[in-house]
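A single protein chain has been omitted; all remaining protein chains appear in their positions.
Going in written order, the chains are labelled A and B, and every chain counts its residues from 1.
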Amino acid sequence: MSDETPEPAEKAPSEETLGTGATRRRALMLGAAGAAAVVSIRPALAQTNASLLTCEIPVPDPGRAGKYVAADGSVVAPGTSGAFAPAGRPFKGFEVKQALGGGQLPGTTYEQNQAYVNYIRKLQHGTSGFTCFASLQMPRG
Amino acid sequence: MARAESLRIVHLDAFTAIYHRASGITHLLASPAPEILATLGEAGLSRADLAAKLAAQYDMADFDAAALAERLDELVVSGLVATA
Partner (left out) sequence: MRHAFSVRIGPVGFRIGSDWRAPVAQLETLYADYPKPEIPDFTVRLFAARPWRRFVRPSVTIEGDFVLPDAAPLPLAQGLLAAEMGMNLQMALGQRRFLLLHASAVERDGRALLMAGVSGAGKSTLAALLSARGWRLMGDEFALVDPATGLVHAFPRLVSLKNTAIGVVEAALPNARYGPLMAGTPKGDIRHLVPDAAAVAAMNEPVPPALILFPSYGFEAESRAVPESEVFVRLTQASTNYVAIGERGFDALTRLVKTVPARAIDYPDTESAIAQVEALWAAL
């Protein structure tokens, strides 16, 4: 559902033309080529990057501390063959952003990095580190 | 084409401010974008039906399919309109 704040009819673009049947038609200009009608608010650059850099993603989350991370990113019992021990410290936002772009998380081997990145990609709302990961995904800054 | 769900819409003087809950992004729309969104609705319309409905509801001296397509593309890129 969408919410519109109630407005006098002359302000809301649709209200004066829908619903009553007979209407006076308002003018509508579609605009020239290249004239943008939609502007997306981008926060001042410094503050976006700063928030990105400061958040942390533990692998795995503290609720499952001590468990291992399998190659596909799922969390498994410690010692499971082929799985990797937890990361020694939480990763910072900028480190994860680099890894998502093809780099490597610090202090990891190639396979370990793959496992951790897969774990991060699977983070769900409510798990520690999810909001950090989600903020890395935001398009347009 | 259909308007995205979960939009919070506030009309400011020359612009309409829209908060898109799914993305958390705020957009400012100038005419004709708000009118196109309102006409599309969440149920959606084909491009041809949208053009016809707009022409019926508004007095459009400069109706031009290319201009309408451009406006729609902007809305799609911003995430406010979904293509079928």
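One rule holds for everything that comes next: a residue touches a chain if its C-beta (ideal position, glycine included) is under 8 Å from a C-beta of that chain, and two chains touch if they have at least 3 such contacts.
Keep in mind it's a predicted model, so treat the numbers as computed, not measured.
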{"item": "Contact partner of the left-out chain, one of B:Met1, B:Leu28 or B:Leu45", "value": "B:Leu28"}
{"item": "Candidate in contact with the missing chain, chosen from B:Val10, B:Leu45 or B:Ala82", "value": "B:Val10"}
{"item": "Touch list for chain B against the chain that is not drawn", "value": "8, 10, 12-15, 17, 19, 21, 24, 26, 28"}
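One rule holds in what follows: only the chains that are shown with their structure count from here on.
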{"item": "Centroid distance [mean C-alpha coordinates] between chain B and chain A, Å", "value": "25"}
{"item": "Sites on chain A touched by chain B in the complex", "value": "1-5, 7, 11-14, 17-18, 23, 25-33, 36-41, 138-140"}
{"item": "Residues of chain B that touch chain A when the two form their complex", "value": "3, 5-11, 16, 23-35, 38-39, 42, 54, 57-64, 66-68, 70-71, 74-75, 77-78, 80"}
